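Missing here: one protein chain of the complex. Every other protein chain is in place.
Order of writing sets the labels: A, B and C. Residues in every chain begin at 1.
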Amino acid sequence: MNLAALRSEFPLLGRTENGKRLCYVDSAATAQKPQVVLDAVRRYYVEDNANVYRGVYALAARATQDYEDARADVAALVNAEPEEIIFTRGTTESLNLLARSYGELVLGPGTNVVTSPAEHHSNLLPWQQVALGRGAELRFVELGEDGQVTPEAVAAVVDQGTRVIAVAHVSNVLGTVTDVARIAEIAHAAGAVLVVDGAQSVPHMPIDVKALGVDFLAFSGHKMCGPTGIGALYGRKELLGRMPPVYFGGEMIEEVTLTGATFKEAPYRFEGGTPNVAGAVGMGAAARFLMSIGLEEIHRRDVELANMAADGLRRIEGVRVYGPTGHRESGVVTFNIDGVHAHDVATALDADGVCVRAGHHCCQPLMRRLGATSTARASFYLYNDADDVQQLLAAVAAAKEFFRRVAG
Amino acid sequence: MNLAALRSEFPLLGRTENGKRLCYVDSAATAQKPQVVLDAVRRYYVEDNANVYRGVYALAARATQDYEDARADVAALVNAEPEEIIFTRGTTESLNLLARSYGELVLGPGTNVVTSPAEHHSNLLPWQQVALGRGAELRFVELGEDGQVTPEAVAAVVDQGTRVIAVAHVSNVLGTVTDVARIAEIAHAAGAVLVVDGAQSVPHMPIDVKALGVDFLAFSGHKMCGPTGIGALYGRKELLGRMPPVYFGGEMIEEVTLTGATFKEAPYRFEGGTPNVAGAVGMGAAARFLMSIGLEEIHRRDVELANMAADGLRRIEGVRVYGPTGHRESGVVTFNIDGVHAHDVATALDADGVCVRAGHHCCQPLMRRLGATSTARASFYLYNDADDVQQLLAAVAAAKEFFRRVAG
Amino acid sequence: MSLDDVYRQVVMDHYQNPRHHGHLAHPTLSVGLHNPSCGDELHLDVLVDEDGVVRDAAFEGQGCSISMAAASMFVDRVRGKKIAEARRIAETFKDLLRRREADRSVLGDLEALEGVSQFPARVKCATLIMNAFEQAIDRIQAEGGDPK
Partner (left out) sequence: MSLDDVYRQVVMDHYQNPRHHGHLAHPTLSVGLHNPSCGDELHLDVLVDEDGVVRDAAFEGQGCSISMAAASMFVDRVRGKKIAEARRIAETFKDLLRRREADRSVLGDLEALEGVSQFPARVKCATLIMNAFEQAIDRIQAEGGDPK
């Protein structure tokens, strides 16, 4: 599919904002949705909607089949088995579920969880809180030159007490890519498991959980062109099989008495209550959509645009670009204009139709390290093109001039 | 709106199944969706989709406004304040969140939670597990004649150690309606709070949390014509303000350091991670839709059809109807055909286009009391009509004849 | 989709007069399985000898006509068969219900349940006994060393 045709699959991208062409470069926050995803959700409601598992009638059987087909599609995206995929609301819930369930199993005094100061709050707080609760230690990896998490730095803090290593695959602030395959080896050599926050990687690059050797992988539907309110936790089968449920009621049970209960096997025991069936159907459709374009191709495009943008931004005097100084490996570019608060930058860009995020990006500890309370971030995805980069660069240059003038 | 026009708002209801008119009488499991809800969700994705709270640009401001408008619409449905509504995945998550958070605050040795043996697993297991975990007692109310939970029976087991009373407003098996206003008085007199499982009441009757005096109310979007994957927990403001978050990451924080964190106020502190924005928008649209028809009117129709169905079923020899022997107050009718397993009944009905649920309805303890491992359940909603009742009755009569014949 | 295709006379006969209903005095292994979506229960005893032959089997439970009839038919069919053969019967039956190609000749009475494939939600009723059996055999082979 050529790029123009691809863009036309996304109804929102055709809009204008403030009379300007919409330049949506905030896909790291959430991605726009292609027609096939919207249609899959609608088709589900109009043809098959019923409660899953519970019904004996044909409609309910179709709904159940749709839900399980979606699980298989999401599994295929990361080369997992369908029964290794738990549907959740998103990355944050996946990581909370995991920290609570697996944390309960393995954490206690004398043990530790290794993570990094560059993590999104969603991969920091669940571990911080479970470690606090269970008297385990939370250890931090020293960040490398460009802010990346290196296998060497991980190895330096891992010891025999380490039970969990939890790191992001791609940083949502710096855009750095972590070598999770080598960190998996370090984890396994220490008898620990590797938890990967895949919120920014699964939508953007080919992932093979088996080849990488990751034990758990969390990701969100809404960042991969799927609906809001749906996400997944991949867990290696043997591990899921040992984990207690954290969430009770509905179809996750086997037998219930007034005083106790037994639970279904994974992944069902983790999916209490009526699931987000339409959301799962949409996420499955998004997975197929991404695979049909090819994750290699998507990654190639992200990287090309991000490097173009970073180079262009660096050429604007008074603009500071964060993250890798050399070649970028992901679609995320974070920057600031000297002397102008990122919020003011984002407002100026908004007036030009350019959507960037400004703030701490849910990474307050990392921001403190960067010495910034706030940064602006552009992030690219498969539907972005060179025009988006040009529009961004022109808007940043104009914003710089504007604030220079009014600060006169 | 007349009934034919109303039915035509629901695209799925126009379908045929196995060449038969679709008779969908399983709305207690999940409701069908009107066009206005599907359109609201689509409009959100096509016009306003962005991550909420986080963005400075206009698109993100609209997404945030849509989300907060939805909260206000859902609040209006039960006469709550917007900030008293926490968005969750559904009733099950609402009750789990509550049991964990509020349970942590008030439960311990010497305290007890009062509930009933007629509860859905989603209102039993969270309390059972938190009570087990915190060394509190789980107490059960003695069910009345028709299986109902009476204020007198509640008062008989409540004492000064009671911290929480948790009951369903409408039973999903028996269709009985609980007098929650009087139980709220009993709760408050004992210094306890009343938690109401409103999964089967909020979609079907006028609810005013202030007039009823309930402290917490849990309900699901998908059972009130809204999308899957969204629901709500209402909590009285003072109570929510005291509750700790149970779920960490994303926009629920105020300040995060490597070793600790502070959290936003309610309801935001309970909504970690990117929320189900499109789901909330759909649930808000569903709330407006129900209010535009009138909850009184919806309740009246449910009750009329359920009584018609119950009377008709009782007239079929060999059919047993459970629940109230007199006038029914809700749209739920549970039954069995003598000597035929409920699953076989549901399959026979399915062949005639009739969708009923068969099983334990997530109420194993109650089923044990009824002396049945499985029952069939028909449940009515605003889009059902007298034809649905007739189709159901004819199919049940035919099923009875069929199994009598093949059992030779 | 027709009810008569599912509730054949032989099915109802097995339901009403289950073969090998009850318990074995000295089973090699017992398994209890739930069909959580309906609350049905199934208990299976199997006796396997050193040559890997299913010497005897018996079941008990509560459930719909399809699950009980399938249990009766399956237990009847695999008694006296080698484990490998019994497994093949289970697999063949599952294939049949999922509308895949299947060698009906090994199925005996079980073939009468083919109509269940028209009712996808009921397939798990019909295959509950096979799941119990496969679990039992897996555990016997894992624990006792492979008795073939």
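One rule holds in what follows: a contact is a pair of C-beta atoms (placed from the backbone, for glycine too) under 8 Å apart; a residue touches a chain by one contact, two chains touch by 3 or more.
This is a predicted model, so every value here is computed, not measured.
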Check: shown chains touched by the absent chain are A, B
Contacting the left-out chain in the complete assembly, out of B:159, B:254, B:338 or B:401: B:254
Using the definition of touch stated at the top, determine which of A:237, A:343 or A:369 touches the missing chain. A:343
Residue by residue, what part of subunit B touches the chain that was omitted? 53-58, 60-62, 64-65, 251, 253-255, 264
Absent chain, residues of subunit A that touch it: 18, 340-344, 347-348, 350-351, 358-360, 364, 367, 373-374, 402-403, 406-408
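FYI, only the chains that are shown with their structure count from here on.
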Cα centroid separation between subunit B and subunit C, in whole Å? 37
Where the CA atoms of subunit A average out and where those of subunit B average out, how many Å apart are those spots? 31
Give, as an integer number of Å, the spacing between the C-alpha centres of subunit C and subunit A. 44
Where subunit B touches two or more other chains simultaneously, the residues are 18, 343, 347, 350, 358-359, 364
By the touch rule stated above, which residues of subunit C touch at least two different other chains? 1, 37-38, 119, 121-122
